[in-house]
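Sharing a structure here in structure tokens format.
Missing here is one protein chain; the remaining ones are kept as they sit in the complex.
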Amino acid sequence: MNGALRGFDRLYGLELVSFSDTEVRAQVTVRDELKQPAGLVHGGVYASVAESIASLATALAVLENGDMAMGMANSTSFLRPVTEGVVHAHATRLHRGRTTWVWDVRFSDDRDRTCAVTRMTIAVRPRPDGQPARLP
Amino acid sequence: MNGALRGFDRLYGLELVSFSDTEVRAQVTVRDELKQPAGLVHGGVYASVAESIASLATALAVLENGDMAMGMANSTSFLRPVTEGVVHAHATRLHRGRTTWVWDVRFSDDRDRTCAVTRMTIAVRPRPDGQPARLP
Amino acid sequence: MNGALRGFDRLYGLELVSFSDTEVRAQVTVRDELKQPAGLVHGGVYASVAESIASLATALAVLENGDMAMGMANSTSFLRPVTEGVVHAHATRLHRGRTTWVWDVRFSDDRDRTCAVTRMTIAVRPRPDGQPARLP
Partner (left out) sequence: MNGALRGFDRLYGLELVSFSDTEVRAQVTVRDELKQPAGLVHGGVYASVAESIASLATALAVLENGDMAMGMANSTSFLRPVTEGVVHAHATRLHRGRTTWVWDVRFSDDRDRTCAVTRMTIAVRPRPDGQPARLP
């Protein structure tokens, strides 16, 4: 599953753990390249993971209708810094509409403390070519 | 100025252009490593840039009081995809409070079309050691 | 223009000042009925004004195409309390897409200090009946 990841997801190191159209688990292993100047995991990493897993789960679900999915709004709150170990992400779907899906993503550290939360809105639109997509 | 960037900012390629405590300009040159599966610049890149430039500008302004700055909330809306060229970011300060600063960041493409916008809230807190910080 | 307001807008006292498809000005006169327990204007009042003026401006612009507009996301940050006088709202359009419009709303007090800001996303959808709407 992770062999298919490329581009930015590969750059920062997204690892998918499990996957459905209502729930996704993923993780990122902390390394210095993911930190901001004070030594904490950069806030953009959380936002990136939320964007990727919510978009991917939505995209896979809607492509059989000839639709595509893309991030529309990403609202992330940072609650507790992470400096080492693994950042765990758990996305749950809040809403499945015709034109938007909404997901909540909770990020936790290795002690299962909530470190950040994202509300992610994904737009669902007809694919320009109207064809079912190849899997990413 | 950019030689000092490290960690995640260096990984995705933040380039600072200009800098004050009320306004920051920065940019990222698009490359395949910054894209999501459909070939667009990944939403997490915009969120990361907003986080970095708002945090950095706040941090530099408050460190002389012995305070530190860290991202508290990042709310990004994606308006128009970018696939090539340069993503330009322009942050302007909306609010300077004792415990939070709030910034707006506008992202544009090479034709100066608005592509994403971020509202960024930065927490300002006393440094644990109470000492003025070294510059990052 | 304000004689047409009804429902919730009339209840809390929205007053439209000026109006176009890119910019709206409105205000609310502070009274005890708009306050929360500590005597400050209730945060819901700002959110309500933002919702109304962004929705209304979008709705009026799209109805000639047989479309309707409805609030999709309202993200409001509270920066400085207001306790008396008038709350002034100034909405400016950030984005006009086919399916969403995005507005920024700045709230200020009688001394023109920024008191709150809202990012408002409005969904644009075909009207069920496909007919141009009557003006509200």
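Each chain gets a letter, A, B and C, in the order it is written, and its residues are counted from 1.
The working rule: contacts are C-beta pairs under 8 Å (C-beta built on N, C-alpha and C of every residue); 3 or more make two chains touch, one makes a residue touch a chain.
None of these values were measured; they are calculated from a predicted model.
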Sort through B:Gln27, B:Ser52, B:Ser75 or B:Thr118 and give me the one touching the missing partner chain. B:Ser75
Which listed residue (C:Val24, C:Ala73 or C:Val102) would be found touching the missing chain in the intact complex? C:Ala73
Among listed residues A:Asn2, A:Ser20 or A:Thr114, the absent chain is touched only by A:Thr114
Kindly note down the residues of chain B that lie in touch with the hidden chain. 72-73, 75, 99-100, 121, 123, 125
Touching the missing chain, which residues of chain C? 6-12, 32-38, 40, 42-45, 47-49, 51-52, 55-56, 59, 68, 70-78, 81, 136
At which residues does chain A meet the chain that is not included here? 75, 77, 79-80, 94-95, 97, 102, 104, 114, 117, 119, 121
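The working rule: only the chains that are shown with their structure count from here on.
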CA centre of chain A versus CA centre of chain C: separation in Å? 31
Using mean CA coordinates as chain centres, what's the gap between chain A and chain B in Å? 20
Among all residues of chain A, which ones touch two or more of the remaining chains? 72-73, 75
